[in-house]
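Only one protein chain is missing; all other protein chains are in place.
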Amino acid sequence: MKTVIFLLLFFPLLGAFLHAAVGRRLPRRGVEIIACASVFGSLLMAIVAFVIGGQKTYVLTLLPWIDVNDFSAAMSVYYNRLAAMMALMVTFVSFLIHLYSVSFMREDEGYVRYFCYMNLFVFAMLIITLADNLVFLYLGWEGVGFCSYALIGFWYRDIGNAIAGRKAFYLTRIGDVAFGIAIGLFFVTFKELSIFYINAHAVSLGAGMATVLGLLLLWAAAGKSAQLPLVVWLPDAMAGPTPVSALIHAATMVTAGVYLLMRMFPVILESSVALFIIAFVGAVTSFYAACSALAQKDIKRILAYSTISQVSYMFLGVGAGDIIGSMFHLLTHAFFKALLFLGAGCVIQALHEEHDIFQMGNLKDRLPAVYWLFLAGALSLGALPLTGGFFSKDRILLATLSHPELSYKLLWGLAALTALLTPLYTFRLFFVAFLPRPGRRDREIRPIPKLMVWVLWPLALLSLFGGFLSLPAIWSGGEWLSKYLASVPGTVSLNIPPSLEWGMEIGSGLAAVAILILAYFLYYSTPFSFRAFWEKLLFTGFYLDWFYQKMIVLPYEGIAKFLWLKMDEGSLNEGIDQTGNLLPIFSEGLRQWTTGRLSTYLKMLLLGFTAILCALVVGWYYF
Amino acid sequence: MENFPILSLIIFIPLIGSFFALAFWRRLNLCRWTSLCFTLADLAAVFLLFAQDFKWRSGPTGRWWLIEDFPWIERFGIRYSLGLDGISLALILLTAFLGVLCVLVSWKQIETRVGAFHFFLLVMQTGILGVFLSTDLFLFYLFWEVQLFPMFFLIGVWGHENRIYATIKFVLFTMTGSLLMLIALIGLYILHGRETGNYTFSVAQLMQTHLSLPAEILLYAAFLFAFAIKVPILPVHTWLPDAHTEAPTAGSVILAGLLLKTGAYALLRFAFPLFPMAAKLSVPLLLVLGLAGLFYAAWIALAQKDLKRLVAYSSIAHMGLVVIGIAIWNAVTLSGATLQMINHGLTTSALFILVGMLDERIHSREIAVLGGLWSRMPVFSAFFLFFAIASMGVPGLNNFVGEILILIGTFKKEPLVAGIGFAGLLFTVVYILWVVQMVLFGEPRKEHVLWDVTPREAVILVPLAIAVLFIGLCPGPILNLLQDSVGSLLDFLK
Partner (left out) sequence: MIVPYSHVLLLAVLLFLMGAVCAVSRRNLIMILIGVEIMLNASGLAFIGASLHWQKLDGQVFFLFILAVAASEVAVGLALLVYSHRRTRSVDSNDYSLLKG
């Protein structure tokens, strides 16, 4: 088993290393084959691990890393059922996206760099998925952050992309500060940094410490998963190539935050305050993002805000105490969101790099496969009945509603509202971008490679039928995922009266269909838009980005200048230079005495002689 | 082999080499090759040390792995005594390594007075090696001054536009500190002699002195002042941006990579063990100044227009963290601090070398004229990005190991300081990513004549990169080297 997991992690690292070392010398096909093969190798290993070890829990040390006195951070992994599912999803989606990238980046010259970073990213993400030692997890955490930065700014000639990448890194680093402090606290409290150990001993935490740790972990997760208030980087991160957006900013990195919370759930479980705040952040961000998505024009930005909104649902699930529901939604979301992004990538390339949905249209006959596949993803996102998204979102909403505390009912209300907005913006996107626009000239279609479309099929199937992963009991489903994950530390089983469950499912199903019809009427012929003020407000994401610029970025730069010019150069340097000047001033003063005149010298001679004599006399008298 | 004075050999090989380099001052290439051979020989000698099996020996000069002790100026109790332990070994390895790199880096850059340049470079290396190895306070002071005056010439003769101001400021600052330290040194000598009747400069024996608290505080303050200027600790850091910026590349590498470390090394080898009670009292001050340095320097770095000055400010920020590690004084943070000294020596030297390479091509250090280098110099840019993220503390590379050790170790004793320290890492990211973007990304400028990394430059950068990656992923060997010595250091300050 140790070998299997080692290879799981090692293959993408080997791929990245080969790309970095000899990538330039290999032919293009060679590079692409290495990239896809290494991720495929990981996928195989993940499947093997699942098959032979999927029912058990392993804590294995792969390699020693840092070991000083009582602080030790080894490269150790904790393979349990949660990790098994996550590893399968990550490797599978990564593999599909690598295949897609081969076609998508076919005309780009920087493909070696691209695949090197992509492989490195997969490696780092798998570390997050499997790590046991918190410092080792931090390695993966920062690793995905770096790869995300590098890939967002991939097309570096446009400085806007580099700025977007920087922004992403800054915001995730703000989260990482909390992670670092949390690691310190864990070390001080438990003397150990192993997740397995900490989870096992989590009950010994007092409520106060558990709250602090929970909030620190939340802050770290919020940075990585783009939740309020660290949300502004994700829409801008769409500057990167579309496969990057699909992989990093839909399926994997943004879910790393929630995944961390799920892994450390026993700790968070000890603090109801932390749980509520997590749920609160989830619900509010979800609503915020859904509203903002309603006013976006760029197809990728709509999907970005949608990602934020859906990841917030996962946070809500964690906050409500239901990790299984969160994981379920994580999996379905990975499938349909990757599908939507990759489909968007097809459309973008077909329409000559057009991103504005209002410039698209009439794709049903011209890109039929993409049309239907995208529709499949959209149905799942909108949680139309019987799709994967429907079951997973409903489970989270049920968990929130059935939570004993009243405050959660309010959060449920907010989440339900968001659930109404989701199909609205989703089908706004779909209808505007894909259906014919009466009175509008259609743009020319560029043929796109078949590979890009083939990759979408498995994702579409999983989106539509992913619900069967955990079909609820009332549908006489096996609830396979729930049963499978039930032994993960911290999971609680939901006891939901069947009547409630039926009511919720029928209600949400009807609501989703209703909204779809509403979207059709609003957006089909003439797109509906809000009044200018509201449109602007939603478009800029409630001016949050503008606010950060004004309140944080500009003052920071201003203070940097001030510190440099006024303090370092000004006070300190000037002060020392002035102190240095004292010596010349003193010398100047002394210089007055060297007049060159005889009378002065004679006077000095006399005075000095007198002084010495007096000193002698005084000395003789007293000693 | 037991009694072969290998430590003295290591110290004086560069000195001998310096005279040879000076002798060949007319034939430039012969001069350069001579210096290179001598620095490589020194590096080989240091590697020879690793072949030895290290056992702890105790002697009148303390507990070391290798001891060399000869009488010198008996009249004043000054002995020529050297001692090696894990920390010194790591640092002299760094010194020998960077010495080779300095000679390589200056190959094309220094065209005038080449003989004198190499003379000063090698004399400096002798001085620095002596500082790391001496266990007699007077000998230490001698080497401390020896490492100072060649730098005066290096900056003053081969530096950039504002070099005279920079070098005079540097010398005056360091001299002030050193002179105060000399007074304290002699004071300690006299106090010890009065108490025990044995006038000696040997550090191990001086540690036994019983000092009254006021006296101890005064002496410690003088020592601390001298080392604080070197490290540098806020607010006596203002010499550093000017000195680093105006120095030639080799000068900056030695300044940032080695001279700063001598200050930190002396702090933990001499100042803390000699004056334990006063040192304990100064811990809050050191913590505050270390944190302040971390934030202040990182904040200012963002406003810089000169690329070299930015890297200089980043040095101050990194050393701030090292100071915190030393102040806390427990096993984890001291290992982290000593490791971080090595790490910082590697990454910052690499950054200065890269900036120097840019200077050779563009003849300017202004950030505003740079941009879009990635499209025209991909290999160079990859190295630049690599060392920039290493400097930022990304896990998997060397700086992270030192930083996490220092911060987690600090957490045990002063969680607030550690928490703020973590936030300081955030500030580091801000300016480093900004400078990476300004230098590497964007549209390439047409007006510069650029060529990518030459083989000589590759020979310089690749070992640095390998070292950075190795320490980042596999810090075990070097941590083991440091562990025992850190343990014996800890005993001095209970």
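To keep things simple, chains are lettered A and B as they appear, and every chain counts its residues starting from 1.
In this section, a residue touches a chain if its C-beta (ideal position, glycine included) is under 8 Å from a C-beta of that chain, and two chains touch if they have at least 3 such contacts.
Just so it is clear, the model here is predicted, and its values are computed rather than measured.
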- Write out, one label after another, the shown chains that touch the chain missing from the document. A
- chain A positions in touch with the non-displayed chain are 591, 594-599, 602-603, 606
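Here, only the chains that are shown with their structure count from here on.
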- Averaging C-alpha coordinates per chain, one finds the centres of chain A and chain B separated by a number of Å equal to 38
- Note on the structure: chain A residues touching chain B in their complex are 64-71, 73, 135, 138-139, 142-143, 146, 149, 153, 156-157, 159, 161-163, 166, 169-170, 173-174, 176-177, 180-181, 183-185, 187-188, 556-557, 559-561, 563-565, 568, 572-573, 576, 580
- Within their complex, chain B touches chain A through residues 169, 172, 235, 238, 241, 296, 299-304, 331-332, 335-336, 372, 374-375, 389, 394-396, 400-401, 404-405, 407-409, 411-412, 415, 418-419, 422-423, 425-426, 429-430, 433-434, 437, 440-444, 473-476, 479, 483
